[in-house]
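Here's a slice of the assembly, chains where they normally sit.
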Amino acid sequence: MKQFFSVADVANLPDIVDEALRLKNNPFVYGQLGTHKTLGLVFLNPSLRTRLSTQKAAANLGMNVMVMNMDKDGWALETRDGIAMNGTTVEHIREAAAVMGQYCDVLGIRSFPKLQDREADYSEDLFQKFIAYSGVPVVSLESATRHPLQSLTDLITIRENWHQSRKPKVVMAWAPHVKALPQAVPNSFAEWMCRAQGEGMAEFTIAHPPGYTLSEQFTHGATITHVLDDALADADFVYVKNWSSYEDYGKIHPVSGQWMLNHSRLALTNQAKIMHCLPVRRDVELASEVLDSPHSIVIQQAGNRVWAAQAVLKRMLEQLSVDK
Amino acid sequence: MKQFFSVADVANLPDIVDEALRLKNNPFVYGQLGTHKTLGLVFLNPSLRTRLSTQKAAANLGMNVMVMNMDKDGWALETRDGIAMNGTTVEHIREAAAVMGQYCDVLGIRSFPKLQDREADYSEDLFQKFIAYSGVPVVSLESATRHPLQSLTDLITIRENWHQSRKPKVVMAWAPHVKALPQAVPNSFAEWMCRAQGEGMAEFTIAHPPGYTLSEQFTHGATITHVLDDALADADFVYVKNWSSYEDYGKIHPVSGQWMLNHSRLALTNQAKIMHCLPVRRDVELASEVLDSPHSIVIQQAGNRVWAAQAVLKRMLEQLSVDK
């Protein structure tokens, strides 16, 4: 594996999920694989789960880890080509990425979208340039449009919590929020679940209010409804998530009806397990009564971030030793 | 040891002091104890000594360390229950603590008081919730009302510098400052010294101006005076420290008389050793002529932070292997 940016970078979906679960049972069995290999984690935005779980995964593999809070400890980055850098940006991503590639065997980068120019955000310009110029394998720690370590984690968590022979019904349910959030997590979850559905691993439904349709490239094959209660009927897993509008890009539209999941709504489901990528706004996105109930698997889900990262890093390290 | 928050978490005071001094003489003898164990250090406030000494202690024990500057690199934390999170806080401590507990075998957290609401600060709400929700052993890196790693260090340092059969006279002397500081360090030093006095290890006196009485729960058994020179008479150790008012909570009262320790004041003592937790405001809290004299043991004291942290982490690691 030379990059981990979208589900397309995974050749065999069940394989990587199985491998992550084997690593969870036996975290240190590849503890020598990363000897003398350095992982650089570059953050242009805040991070708790991604920061710590990826560090932990790398330590389990015996890697050296260096964290770079580029937004605070480094220099303001320029990504545009063909302009004279006479403004406030101090270093071009061409140099910054190439230099970090000199010091690191694998790089991870987090960069949120600005939510102002859809075309710019969806071009994934920064991320693609980072890959192009760094010259080493790159893991997305969440980019403008995707969060693949989260999505792999989500599949692992569903697998861990499903013990029946029929396919689970998985619902991604839009939830209210006070801020405009990126589409990266829902895009990515949809992309991975549509792939899983195509491989017979699940049935996937998305429920959101009018005005919150995601880009079709991520949701192709999903059942989509504007009626939350219809979606919740017989759901085995409910993935709660807010996102801002893709159509009226980055905006928050007023919605009619109640979209926060609570106990009475939960009763519509098939005793569903409740998932969320966190951080979650209690009693805005999701009722505390649900979060604090045994239905919630959000902490287990967050814990699984380690094994998703470890499975990805393991494959990159194996590729490095093949390429040598 | 499953938590280290106050002196009550230490079963045998002389034992842990002795152990810390043995570790100082032989820092790497338990270098395998922390193999495959991760320490997470969570800072909601600045830190120099605590940050570096605790990292160093963990490294001496072979632990993996992850540092999280929550105030800058993570998300704004909510601690209140029963409110809808529709304001500026992004993540509830219930989730944040539980998630970090997924990634770390032991956690440390630093959180200063706001000095605005005494009841809120002294409830130690954040720290207690962090313990409750993280599910792993937690070390205080200074909480609203206590700084136990500092106090253990202080006892170690007094032990190291006392070679007579009689009990040393230890004086905690209030000192001037330009800002309102928490009571955490003086509360904690008093709590530990009162315990030490009760076990026949020292005689403990506190000197402060009127209006600066500490909460009696920390000072029970100490001799308390408003006359600094009386306290200094025959003192073997003088612990210099400013704090803001506990009574008129978080306020600075004008004080009469001179409260800064200088050479002429030092002459009243029994050639006392001078201690301070640092950082110290030179020539405001403590005269440079004292700080730069052989009487000052503040650097040795700061160095001992490593061994206090290492003794505590060692006990937590041993407990983890027992619980397994």
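Should a chain be cited, it is by its letter among A and B, assigned in written order, with residues numbered from 1 in that chain.
Going forward, contacts are C-beta pairs under 8 Å (C-beta built on N, C-alpha and C of every residue); 3 or more make two chains touch, one makes a residue touch a chain.
Not measured: the values here are computed from a predicted model.
Summary of assembly composition: all chains derive from one sequence, 2 are present in place, and the complete complex in the structure file consists of 3 copies.
Everything that follows uses one rule, which is that only the chains that are shown with their structure count from here on.
Chain B is reached from chain A by a rotation of 120°, derived from superposing Cα atoms (nearest 5). Mean C-alpha position of chain A lies 39 Å from that of chain B. Across the complex, chain A meets chain B through its residues 27-28, 31, 43, 46-49, 51-53, 55-56, 59-60, 69, 72, 178, 278-284, 288, 291-292, 298-299, 302-303, 306.
Chain B contributes residues 36, 38, 40, 64, 66, 68, 70, 72-75, 78, 81-87, 90-92, 94-96, 98-100, 102-104 to its touches with chain A in the complex.
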